[in-house]
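Complex shown without one protein chain; remaining protein chains in place.
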Amino acid sequence: MDKLLDLWLASGISNISVGQFSMMIIGLGLLYLAIRKNFEPLLLVPIGFGGILANIPEAGLAFSAVENAIHFAKPEVLQQLAVTLGVSGADVHELTHAYHVSNVSTHAAASMVAQDAGYSNGMLYNFYLIAIASGAAPLIIFMGVGAMTDFGPLLANPRTLFLGAAAQFGIFATVLGAVALSSFGILDFSIQDAAAIGIIGGADGPTAIYVASLLAPQLLGAIAVAAYSYMALVPLIQPPIMRALTTAAERKISMSQLRHVSKTEKILFPLLLLILVAMLLPDAAPLLGMFCFGNLMRECGVVDRLSDTAQNALINIVTIFLGLSVGSKLSADKFLDVQTLGILVLGIVAFGIGTACGVIMAKFMNKLQGGNAINPLIGSAGVSAVPMAARVSNKLGLEANPQNFLLMHAMGPNVAGVIGSAVAAGVMIKFVG
Amino acid sequence: MDKLLDLWLASGISNISVGQFSMMIIGLGLLYLAIRKNFEPLLLVPIGFGGILANIPEAGLAFSAVENAIHFAKPEVLQQLAVTLGVSGADVHELTHAYHVSNVSTHAAASMVAQDAGYSNGMLYNFYLIAIASGAAPLIIFMGVGAMTDFGPLLANPRTLFLGAAAQFGIFATVLGAVALSSFGILDFSIQDAAAIGIIGGADGPTAIYVASLLAPQLLGAIAVAAYSYMALVPLIQPPIMRALTTAAERKISMSQLRHVSKTEKILFPLLLLILVAMLLPDAAPLLGMFCFGNLMRECGVVDRLSDTAQNALINIVTIFLGLSVGSKLSADKFLDVQTLGILVLGIVAFGIGTACGVIMAKFMNKLQGGNAINPLIGSAGVSAVPMAARVSNKLGLEANPQNFLLMHAMGPNVAGVIGSAVAAGVMIKFVG
Amino acid sequence: MDKLLDLWLASGISNISVGQFSMMIIGLGLLYLAIRKNFEPLLLVPIGFGGILANIPEAGLAFSAVENAIHFAKPEVLQQLAVTLGVSGADVHELTHAYHVSNVSTHAAASMVAQDAGYSNGMLYNFYLIAIASGAAPLIIFMGVGAMTDFGPLLANPRTLFLGAAAQFGIFATVLGAVALSSFGILDFSIQDAAAIGIIGGADGPTAIYVASLLAPQLLGAIAVAAYSYMALVPLIQPPIMRALTTAAERKISMSQLRHVSKTEKILFPLLLLILVAMLLPDAAPLLGMFCFGNLMRECGVVDRLSDTAQNALINIVTIFLGLSVGSKLSADKFLDVQTLGILVLGIVAFGIGTACGVIMAKFMNKLQGGNAINPLIGSAGVSAVPMAARVSNKLGLEANPQNFLLMHAMGPNVAGVIGSAVAAGVMIKFVG
Amino acid sequence: MDNLFSEGLTLMAFGMGFVFVFLTLLVLVTGTMSRLVTRFVPEPVAKAPKARPRPAAAGSAGNNDELVAVITAAVHKYRK
Amino acid sequence: MDNLFSEGLTLMAFGMGFVFVFLTLLVLVTGTMSRLVTRFVPEPVAKAPKARPRPAAAGSAGNNDELVAVITAAVHKYRK
Partner (left out) sequence: MDNLFSEGLTLMAFGMGFVFVFLTLLVLVTGTMSRLVTRFVPEPVAKAPKARPRPAAAGSAGNNDELVAVITAAVHKYRK
């Protein structure tokens, strides 16, 4: 009967905490949104499922060997860990804290002690180490996104880059919001946390994950969930703001057809962008370097088999593991915090401000040139969220004027927004990284 | 002339041992079975080829840096290793033993000594570390299998799950057989070894490899070879047992057509299974979690590109390295042992008992309900070996009654068997892991 | 204003060295050759782009954590590194040298110090570690090449293997050239360097990278660039040599049609080759083992899905990272050296000698047999550079005799050259590795 | 009967017991779910057969247009 | 206004400033490039639509022939 008792004591049902239960419900909720409401399913299905896995009681899938050893709390193992970590006594919380702040060599030594005691890293923890902590997965996805991006509309009308720049104001306004919340003592965000949260406003999943993994890994789960959820909500968030800031006449503006862009221009553009990054902001080099590399593979026309793979097999494989890894950060103790609510509120504010600034910038550019060259509806596409935001611009344009197809015009600021947020990410990493 | 002598002394032909020669023949034999007899070629081609590579004399492809250093036995290197491993004297066997039982930090230190002396891990050893020792490859393959599995027939007739449960008796009967052999002093298996051998009866390659890598890594080669060989032999092993246990009248039973299963049910099933695992048996969470994740990707309909990749590029890549890694365990000193014979005999017994129990369970269920709802031939499909066992059921059904197509009915117990063995694996890991 | 100054001081434009600027130009030059001149674009696009990334000032993408720590030279970090590396004083050059010659455990300790100080490995450095330093990427690519290779023409006329053997003379003549340059004090190459440079003459990218990574990692960038560039130049390098060494009458020789080769022969060939390697030259086992494995997957007809993946998704993924990793070795301090010029000159000499020896061997074989069985133009294909060299043979054959299709005949020596250089690589690794 | 053998017996008893309990629960849960779904989530009737959606992560809108053009051309050819 | 808030303000000022400077430079550089390309690199007119080249690393010439054979067979079958 001992074994029966063992089985019961080790089962999930006798160990589940309220937090774990809540997180499982949240994981199921994310799956519902992804599958039924089509909220960025490519990421939210793996993230939601990973979140459920991470919260299975006693399985420890999202924990390192040391965290698992501390959880099971055998006295002799705790004693050894205390010696290794230089802690007097073997209090579980003290050990956990000492482990998290330990330097690299102590960390490695503690890990060996735990492995000798028979504990091992959880599956999701290993995925996280390899996919995100190494920085590899977001960069490889960004390469694939580069290989999927057509800069033609941007090259035909390069001034739309200004719209992509303006929309990044959402990022920095949110940073300010986060530090304000912190200054007023409402929440407790460091400047690094604030920077990572701001990037949600960039509406760019891989950039947000990359920045969060560098500046605020403990917030990564909430930031990634917010970023992808709001990207999915773009068709709900943006239209009211766009309507409020434009007149019916402005929305009816039809734009002149885009000129043809030659192959050579498309090949040279990623190289020019790369050189500009190299000269001005080396901290953005990994992100924009991989992005430009993917785009060059796409456009150069001589490595189609590599470009195909970057757009399909490779990005799909990496997406699966990136999603599960992000899910590993949805453990109850990290996610169920008032900070997460703060992040969700700040994230939607960031989207809204970015949208508004894009529209206002478009109107300002029309003023400056004294003409009606730009339909302000395409300004909102500057937040990126490719290609959803551009489609929203198109839809509102058609509502105002059924002959007015803005899709291709909006693709310019849309991809400009990707560049803009990567530049903003580089500035953040440079200053607070 | 020195160099000529060197070349000769380092050549395979002057160094090959009887064991290595035998293992190369076995490797060629596996390739023959795979290519000419179509024995699970996707796994047995890489396993057989890996087995040949692992036994190339002097190449050390399946050995770690330390094992290679010990093999080449330079006195000063042995001396350093002896100090690191805490062994007096530099006897080769003593060093090897000390290395294999050393704790993680000593292991790492010995590895550094060997690398400083210019030795490195063999190619297959590295593949093994990354693919199998990390647990990743069997789990990723299981995800792919999940993405290939249609639970429709099971959902249409959930009682077939009982057939999948009954067939797992083969697993536990084999465990008993293995410990009996050990108790009678015929062979020497620990309870861990016995558990790993039993899983062969689960007729599920990745589950067998995953369990063996955790419980009895030294037997992994023999267990994997037995598992895949017997899965290929299902059309020979099962029919006599099935005929012996059924009457012609029973074999003629035709089953009512399966009801239509809705998309929603198919989406909810992997989630229900996951929650049940989470609540009852967290030790099965990695295996069944990845399986359910693959199946959810398949059924949810919104991440088809991820599901396609999980079923094709990703599973193929992982299969190549998993096969080669398993082959690395076919080195003469590990495989050419009377234990291997024991494993082969126990494995086939496991298959036989599993088949029989599945058929008997089906008859028992008919008795219980006082009807003829189930053709007992589909019971044998409960061992899994998807989809071979289901095809065998279908074939014997057609022999008895040319109008009687059992294939879809047999797919129910067939996939139930996959779940059943993964649950059995979780119980093993929980109790003897 | 401090931040503005910071931004400027950390920007590329204020830090770029002449060397880095030159290397960026070279990277752009490689991209030009790849994209406009179609020079082996599958490799030279990633290599060229990786070369640019590696030379972005202050980004440190190609540097390890320790190298980055030394570059930024904070006094307290340098002090700690000096203690770890056992160097008195904290001179930057002395530290760098001590780091590069340190043993594995000291290396690891220094890396931990740098990470604790907040530095990390550059992205390209990590790619290099995983793809090349582990040996994995060239071997996986060789597996894919095996899966793409049809040995039919070789099996139909196995004597063409002698042409593949003769062409390897280019490799060893180049080794002699390199040591001669060293003996005369013109350049400074070790015997390892010389061996790695010689392999350029094998006209086989993955073999050259594999050998260079083992024997002369510091020359890997230059060797890979030379190997792929000259492979692309085969249509320019070979024809003059071929014309000079043959008479018009010889070039008109038409060869008898190749016999049909059965499936069984094609399946047995990679196994025979593997056994021969295992018996005679275990040091070539990783390279030729993976090659034979790929070819067996292709020919055996029962694992087409694995063979497809090895030829497509897998080789493409690995090619991307291999190329970027090679590019990481195009840093100014390693590439901008008179040694690189030496390598470029020796490389083209190797190609020329290999081509000549192949042609001469063909003429010699005709002499020996007193017939005209072999058109000497197919001899040049023995350098490998599959399938370019075979096409060159075909083109010159058609010029001499418009009815004379040599393509299939030249494929025999062409693939024989791949085997020949892998054998030569094994000999090098055996004797000087 | 020595210790190892009794361990084996225990493993067998608990293992088979657990497998049956687990799969029985799964039968119950699945059956309940199916009944609920059948009653409360009616399947959409006569859904138009839709092409496999391949949602791209970014900017692949162009591909569909290409595809449409190619298919249109093909259909025209066959109709002639 | 405490230190953290002033840090946030600085980050905002420098960040937005830098984003605008960078993208303005990109507009200028791109525009210049486009003008130079349009003038000096005329595009080839009426290039024949070519099938996607899939340069294989080695000897995969056979595949195309197979494909052609299969398609030819299929077309013949439909024409009957």
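Should a chain be cited, it is by its letter among A, B, C, D and E, assigned in written order, with residues numbered from 1 in that chain.
The rule we apply is simple: a residue touches a chain if its C-beta (ideal position, glycine included) is under 8 Å from a C-beta of that chain, and two chains touch if they have at least 3 such contacts.
Only a predicted model underlies this, so the values are computations on that prediction, with no experimental measurement involved.
Asker: Which residue among C:D6, C:D91 or C:D304 touches the omitted chain?
Answerer: Within the whole complex, the residue contacting the unshown chain is C:D304.
Asker: Using the touch definition up top, pick the residue from C:A165, C:L330 or C:A362 that touches the left-out chain.
Answerer: Per the contact definition at the top, the residue touching the missing chain is C:A165.
Asker: Among B:I141, B:I191 or B:L406, choose the residue that contacts the chain missing from this document, as touch is defined above.
Answerer: That would be B:I141, which touches the missing chain.
Asker: Quick one: say which of C:L44, C:L281, C:L296 or C:I320 touches the chain that got left out.
Answerer: The missing chain is touched by C:L281.
Asker: Tell me where the left-out chain touches chain C, residue by residue.
Answerer: Residues in contact with the chain left out: 155, 158-159, 161-162, 164-165, 168-169, 171-173, 175-176, 178-180, 182-183, 190-191, 194-195, 261-265, 268-269, 272-273, 276, 280-281, 301-302, 304-305, 416, 419-420, 423-424, 427-428, 431-432.
Asker: Tell me, which residues in chain B touch the chain that this view leaves out?
Answerer: Within chain B, the residues that touch the unshown chain are 3-4, 7, 41-42, 141, 144-145, 148-150, 311, 315, 319, 386-387, 407, 411, 414-415, 418.
In the analysis below, only the chains that are shown with their structure count from here on.
Asker: What chains do chain A and chain B have as common neighbours?
Answerer: C, D
Asker: Could you check if the interface between copies chain B and chain C is built from the same residues on both sides, meaning over half shared, or from different ones?
Answerer: Result for this pair: different.
Asker: So, comparing C-alpha centroids, which chain is the farthest one from chain E?
Answerer: Measuring from the centre of chain E, the most distant chain centre belongs to B.
Asker: Distance between chain B and chain C based on Cα centroids, please, to the nearest Å.
Answerer: Computed value for the inter-centroid distance: 38 Å.
Asker: In whole angstrom, how far does the Cα centroid of chain B sit from the Cα centroid of chain E?
Answerer: 45
Asker: Going by the touch rule set out above, which residues of chain B reach two or more other chains?
Answerer: 280-281, 301-302, 305, 313, 431
Asker: Would you please write down the residue numbers of chain D that are in contact with two or more other chains?
Answerer: Within chain D, the residues that touch at least two other chains are 14, 18, 55.
Asker: All pairs of touching chains?
Answerer: Result of the pairwise touch check is A-B, A-C, A-D, A-E, B-C, B-D, C-E.
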